[in-house]
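Accompanying notes for the structure given below.
As you look at this complex, bear in mind that one protein chain is not there, while each of the others sits in place.
Moving on, here comes subunit A:
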Amino acid sequence: MPLINIESIHKTFGKLEVLKGVSLDIAAGEIVVIIGRSGSGKSTLLRCINGLEKVESGKVVVDGTEVSAAKADLRALRQKIGIVFQSFNLFPHLTIEKNVTLAPRVVKKVSPDEAKKAAITALERVQIANKSGAYPSQLSGGQQQRVAIARSLAMSPKIMLFDEITSALDPELVGEVLKVLENLASEGMTMVLVTHEMGFARKVANRVVFMHEGKVWEQGAPETLFKSPKTPELAGFINSVL
C-alpha cells in the first residue's frame, strides 16, 4: 500500500480543466520531483494531496485516509502532511519561534515547553536556530523559507510537499534551501517537490514525474528520464530548461 495513492483525479477551475485524470502512487520514503511547464497543473496536483483543492472525480488516499471523501477529516490529515509554498507565507505578526510553535500548541495541544523544544530542534534542522526572536520581515528570503520548512517539520509530518520553494529566491540564496532539502531527503522523509532545479532533481529524486497539459506525461528514474525522454514534449521541455 503506497503512502500516497492518487487515482485518475480530475480538477477544473470554471471551464478550465487543469487535471485530466492524474494517477500517481508514492511510497513511504520516496522522493518524487514533479516537473513541467507553467500551467501544466503541478501546483494543483500538490494541493489536491492535502485537500487544499477539492477534486471533482477520482480518489486521493493518503496514509489510509481518503482525502477526496466528502467527510474527510482534513484537519487531522494535514497534521501529517507539511506543505511549503513559493511565497513562504510565514505569519508576519509572530516571531520565528512563535511561527514554529503556534500549530503544535493550538492544533496538537502540546505544552509550551515541549513546543519550544520541538521548535528549537526544527530550527536547528534548517540551520537557523539563532534567529528565534526575530520577526519574518527581518530575515532574508532564504532564511524565511527555511523557517517555513521548520514550521512544517515541527508538526512531525509523515509527508512534505514543496511547491517551487526556491523560485522566489535570489540565486545566491537557493543553495542554502536546497541543502536543507537534501538533508531531509537523507533522513528518509517522504517528499514531493515541484521544482525547476533540474540539477537538484537529478541528484536527490528517486523518481521524476513530467506533467503536461494536466496529465502525467512521462515518469521514471531521473537519469533515464533526462537522458532519453520518450515523448517529444518532454524532450522539448528538457531542452528549454537546460
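Here, a residue touches a chain if its C-beta (ideal position, glycine included) is under 8 Å from a C-beta of that chain, and two chains touch if they have at least 3 such contacts; residues count from 1.
Just so it is clear, contacts and distances are computed from a predicted model.
From the set "Cytochrome C", "Dihydroorotate dehydrogenase electron transfer subunit", "Amino acid ABC transporter permease" or "Sarcosine oxidase subunit alpha", the protein name that UniProt assigns to the chain left out of the figure is "Amino acid ABC transporter permease". Only one of the listed residues, A:15, A:93 or A:227, touches the absent chain: A:93.
Annotation: of A:5, A:50 or A:132, A:50 touches the absent chain (contact as defined above).
Residue in contact with the omitted chain (choice from A:103, A:211 or A:225): A:103. Although one chain is not displayed, its contacts with subunit A can still be listed: residues 50, 52, 74-79, 81-83, 85, 87, 89-93, 102-103, 106-107, 135, 137-138, 151-152, 155.
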